[in-house]
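Can you keep this structure in mind? I'll have questions shortly.
Note that this complex is displayed minus one protein chain, with the remaining chains in position.
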Amino acid sequence: MIAENFNYDAPTSLEEAIALLHQYGDDAKILAGGHSLIPMMKLRFASPTHLIDINNIPGLSYVKEEDGYLKIGAMTKEVEVEESEIIHAKYQIFMDATKLIADPQVRNFGTLGGNLAHGDAANDHPAVMIALGAEVEITSKDGKRTVGIDDFFHGFYTTAVEHGEVLTEIRIPAASGNYGSAYHKAERKVGDYATAGVAAMIQIDDQGRCTKAGIGLTNVSPLPFRAKRSEAVLVGSDLSEAVIAQAAQYAAEDCSPSEDLRGNVEYKRHLVGVITKRMLNKAISRAKK
Amino acid sequence: MIKCKTSKAIGGMGHSKKRKEDARFIQGKGNYVDDVKLPGMLYMDIVRSPYAYAKIKNIDATAALAIPGVVAVVTGKDLEKYGLHWMPTLMSDTQMVLPTDTVMYQAQEVAAVIATSRYLARDGKEAVMVDYEPMDPVMDPFKALDEDAPVLRSDQEGKTDNHIWHWEVGDKEKTADVFNNADVVVKQQMHIPRIHVASIETCGCVASYDKVDNHLTMYMTTQAPHAIRTVIALVAGHVGLTEEKIRVISPDIGGGFGGKVPVYPGYVIAIAVSFLTGAPIKWIEDRSENLQADSFARDYHITAEMAGTKDGKIQATRFKVLADHGYTDASANPSKFPTGLFSIGTGSYDYGAAYMEADAVYTNKPPGGVAYRCSFRVTEAVHAIERMTDMFAKKVGKDPAQLRMENFIKKEDFPWASPTGWSYDSGDYHAGLQKAMDAIGYHDLRKEQIEMRAQGKFLGIGISTFTEVVGAGPSQDFDILGIKMFDSAEIRVHPTGKAIARFGTKSQGQGHETTYAQIIAEELGIPMEHIQIEEGDTDTAPYGLGTYASRSTPTAGAAAAMAARKLRDKAKKIAAHLLEVSEQDLEWEPGKFFVKGAPEKAKTIQEIVFAAYTNHPEGMEGGFEATHYYDPPNLTFPSGAYICVVEVDAETCDIKVRRFVAIDDCGNIINPMIVQGQVHGGLTQGIAPAMYEELIYDKAGNILNGTFMDYLVPTAVESPSWETGHTVTPAPHHPIGAKGVGESPTVGAPPAIVNAIVDAVAHLGIKHLEIPVTPFKLFKELQKVGYFKKAT
Partner (left out) sequence: MTKKITLKINGAEHTMEVEPRMLLVHAIRENASLTGTHIGCDTSSCGACTILIDGKSAKSCTILAVQAQGKEIATVEGLATAEGLHPIQEGFHLNHALHCGFCTPGMMMRAIELLEKNPNPTEEEIRWGISGNLCRCTGYNNIVTAIQWTSAKMQGKELPSTEPKFV
């Protein structure tokens, strides 16, 4: 499997990368980790005429807490998230998710920004970001703008990142109080795309009431999906078994999966229900620790 | 413990010697076909059909040929000029090399692009424009037999339907009679799906034709280099490529499993192009081409029935098979066995009536079928018998282990004549199952199962006690394209007592360089480290039918022992001469002959061999070489007792293999480490079709999972930690008592796994599950029995 030919540039600054995007126009693509794009090019499903490799641009790779946010540089590799101390301590959802993304070699190169900017509802981070209420920083020649995760995904392989723009940072409201998060996906074998995946985030006050809830679903809707009815029933509740069951049921009902080799609609809804329940319980137990 | 007759230094049978072939593989010095690079070599890529069934209206190569570096585009019409557009399959059917007018399956070869680099060949391939007129394909083998189904093989004169052959064995009337009078009959329709061997190395070749010498050197991924040379000569003899002008070299092979037995069109096109251009042509498949176009395995639709008494005595079985062969029967079976050795399907049980029949049909799928690490359709047969045995046990209310114990052929009853005509050579099935049950703690598991069910958790225990039939085969019955299925060994011992031995087989990871050396060490007492093994070059190795169907040890392994024994006889004569005694006064111990009662008067094998070159008796031929072609008197019948324990998630239907114990009986063991390795690997290729792998086509003939993204080869995570052991019942007719083992685990594991999963959910009303048993499939079945609600 061999890609069509293309031109290759490896700029060392963001300004240069953006200038190249403008220079080459619509046929240029950003090369981040490359582990989604290069396979597509090898299969000739994608044939950009210019690749702009942003791996040599310094300063786009970090995981840090700052200004009330967990900030993740767009070029941060999955493995760097997996190994980050802050993540281990407070954002275990990323531990759950990264373990299930592809395989260790791919995670050595695949980036968080790329996983989002690819605009694929089958990827895992979109649901995680929805659950965590992330926002995304996008840089263009006119400066930086921020887009909430709910406005980020526009369609299959299309996102809020316009031509001439680069996704540069992901910001997640910092964990505070009794905060817990969890992710799981059903997969046919390790490294597969999700048959159905659920990301959950829960914050609980000292009286045991839920003050904040986020639920994102993977690969069960055309776009990465926020289970709003589920969140609504959780927030303000005591997170009783009945409430969790209700939230799980809403998630199962509200997603819109399609049938494929991984399963039919009923099975996927069923999985969403079961995994939502399990991830909520896991997030709650983490929040209570 | 395995008893060894030789010292560790000699390293004969029974020693877990580390492998001799490892050194090059662990240092990146293996030599696989894609590593072959010849001066002036051109690269070939293949244009493939996007349709399952279509007329080719036009092939326009103009744009491809305009690409600098693209040298030629070859079509069926080009090959037709030389009569090379069709070739025979191993089953005496015919297969297109390149089509002249019609494509018969998606991914079929349509044209070949030759270029100066791999990359340019690919560019050329994308630029070839083919105009197709698609037709409705026949994808369902049952519908292929409908009267109004289009006749796919209109190339065959007088063909009026899609039926290929009918086969039957056993006593139909007697079996019907038993069924009619039986207390209990169980019946199940099952599909053993189409799967793919998916060796990690794909197929490929470098065809290098020398115009000056009129000589072809063919480096290719083949498990049977000699047979392939003969086939090439049969296909291309008329253009001057006769057998002495062909050298087939099978270099290191990255896994075979039966997928590297057939002759694929790509090989023939490469030869044709090299023949016409005089340039070496390299063709290496992509994974997707490999999965989508190369021979499949299995694809048997079986209606299985078992009859017996209400107290659990099996009395008869009846199997009816519909075999989907794709558009041509390209199986790799012995000629007289269109269903391979499927008739082993009466299994390990003692009963007298069986009848089996099979019909094969053409469909618009890729041709096949090959083995997938299975001795000619034994896996299909074993799946049927082992599933039916469990269903029968359930029906009569008996524990499946107990029922098996009560129905096994007893060890004193061997040789045992099966109702389908086999003479089972030996076995001790009771001992195997008992060992497996003890190892896994069978009775405790049954108790745990009850406790877990009370908590709403599902635990299942599944058994498979199979009998294999391998080592094809005796020449009165077994041939491929008329060539008898014996195999060969040639041993040449050098003056200093070191040896080289060559074989007609070809290892693809089985470790022949180690195990054959151990067999010769066993017989001659020469340390195995001093014996070099060579295979895979038709210019140097003696003729043999190759490595597949677990036949290497039963045939070539026996040939090695027999050739070594010829040499030992000669050694005895020389020793008698050197020690000035008569042959009757000599005794052998591994490595030397000594005078009876005077062990200090001895000659080592090394001294004897040296004498064969320096001081041999008058009238004796000099040198120390022997060749043997071994024609087995019978097949061998390895067996096994496997027990699998699964846990099923009551909500998600996830299935986890908690434990798996495999007790194999492959007769005498040459190298326990290698046998265990073979069993481990075979078990993972057993869990694969049981839970993960299946080639799936839609109604329009599109393959839906033609890459490793969707064709789910198990990783180390899906594969459990296997627990293995053995019982040893030597094959009585085999020179070293060995039986072969490479495929037993692939054959035996799937029913153990499925029986375990069915057992886990049997209390919910599940009686049978089709493989691969995925969580999705299990969910649907549990919906049918009302465990999960159906959406309204």
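Here the chain labels run A and B in written order, and each chain numbers its own residues starting at 1.
Note that in this section contacts are C-beta pairs under 8 Å (C-beta built on N, C-alpha and C of every residue); 3 or more make two chains touch, one makes a residue touch a chain.
Just so you know, these numbers come straight off a predicted model, no measurement behind them.
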Hidden-chain contact residue, picked from the options B:A66, B:V151 or B:I200: B:I200
Among B:G462, B:G525 or B:G681, the residue in touch with the chain that has been omitted: B:G681
Omitted-chain contact residue, chosen from B:Q315, B:T465 or B:Q508: B:Q508
Absent chain, residues of subunit B that touch it: 16, 18-19, 21-32, 34-35, 37, 118-119, 197-202, 252-257, 286-288, 435, 439, 508-511, 661, 663, 672-674, 676-685, 707-709, 713, 715-717, 719, 721-726
Where the unshown chain meets subunit A, residue by residue: 1-8, 10, 31, 34-35, 38-39, 41-43, 51, 53, 55, 79, 99, 102-106, 108-109, 190-191
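Everything that follows uses one rule, which is that only the chains that are shown with their structure count from here on.
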Centre-of-Cα separation between subunit B and subunit A, whole angstrom: 44
Subunit B-touching residues of subunit A, taken from the complex the two chains share: 1-2, 4-5, 44, 186, 188-192, 195, 261-264, 266-267, 269-271, 274-275
Subunit A contact footprint on subunit B (complex, rising order): 118-119, 122-123, 126, 286, 288, 651-652, 654, 692, 696, 704-705, 709-710, 712, 714-715, 717-718, 774-776, 779-780, 783, 788, 790-791
